[in-house]
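Before we start, here is the structure in question, set down as structure tokens.
Removed: one protein chain of the complex. Kept in place: all other protein chains.
Now for chain A:
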Amino acid sequence: MHPAPSLIAFTTLSGLGFGMLFWLGVDATPPTGWVAFVFYVIAYALSLAGLGASALHLGRPSRALKAFTQWRSSWLSREAWASLVALTVNALYAAPLVFLDQRVAPLGWSGAALALITVGSTAMIYTQLKTVPRWHHWSTPVLFVSYALSGGALMAGKVDLAVWLIPLTGLVQGGCWLAGDRRGTTSTLSTATGLHAPRAFEAPHTGDTYLTREMAFAVARKHAEKLRLIALLLGAIVPTAILLLPVNHLFALVAVVSHVAGAMTARWLFFAEAKHVMGLYYGKI
């Protein structure tokens, strides 16, 4: 699948933002006043930047609000609602924290739950696609939620948690890669065409098309192994090592930058390595 920068930014940034909102929501002794304000500004900036990036992916961004209509059947629509409700509830929780130094715990808990539901819904957009075997598995939501929780813990300053969650996410990611490599599909060029042992002889077109650009993306998969190592190194190993050192804020920033770079590399691979069964018609996959 085509690793569109807008989708990589959308899934990683909104995951970070909602992960941060989760940890701020469940915190029994949350920051208040100006400190809370700064934390929530960062969390909302990340979430909204992610959602904004997803709008850039649309062919007709001006009609984006129509995506709220089909929540009964569409995960994309549910994701839109979940993000809206999560951002609203967390704002209601944040306002008394910032302005009154008051914590309304039930609002925090529901805001945290809604933040996780949002990340889960984002993952379900990909998980539901039977046409992409690498995504069509329960481990996809687990992976997305893992990244959100570990990145969110890091961003929310929960160092004690992040030092465990980040390596755990690295393990989940490694497991997803290995399992995804083995997961095949029952679809073949033979089932796709009904022919006996066919060989793709000639494509319908000489140039590329929306179909080949979007779903038969193959560039740089040859570097996948190296990129996986880079993603694990930047995303899990370096931030964990920094957190294990006696931390000050500057180093924490390095850990954040490293983790986000690693998560984005992993998310690039999430798209680039995913193969769509449509590619069979072109003799690929």
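Everything below uses one rule, namely that a residue touches a chain if its C-beta (ideal position, glycine included) is under 8 Å from a C-beta of that chain, and two chains touch if they have at least 3 such contacts; residues count from 1.
Just so we're on the same page, contacts and distances are computed from a predicted model.
The subunit not displayed here is recorded in UniProt as "Fe-S-cluster-containing dehydrogenase component", chosen from "Coenzyme F420-reducing hydrogenase, alpha subunit", "Substrate-binding domain-containing protein", "Urea ABC transporter permease subunit UrtC" or "Fe-S-cluster-containing dehydrogenase component". Note that of A:5, A:61 or A:175, the residue touching the chain absent from this view is A:61. Only one of A:16, A:36, A:51 or A:80 touches the absent chain when the whole complex is considered: A:80.
Among A:34, A:138 or A:210, only A:210 touches the chain left out of the display. Contacts to the hidden chain, counted on chain A, fall at residues 1, 57-61, 63-64, 66-70, 72-77, 80, 125, 128-132, 186-187, 189, 191-211, 214-215, 276-278, 281-282.
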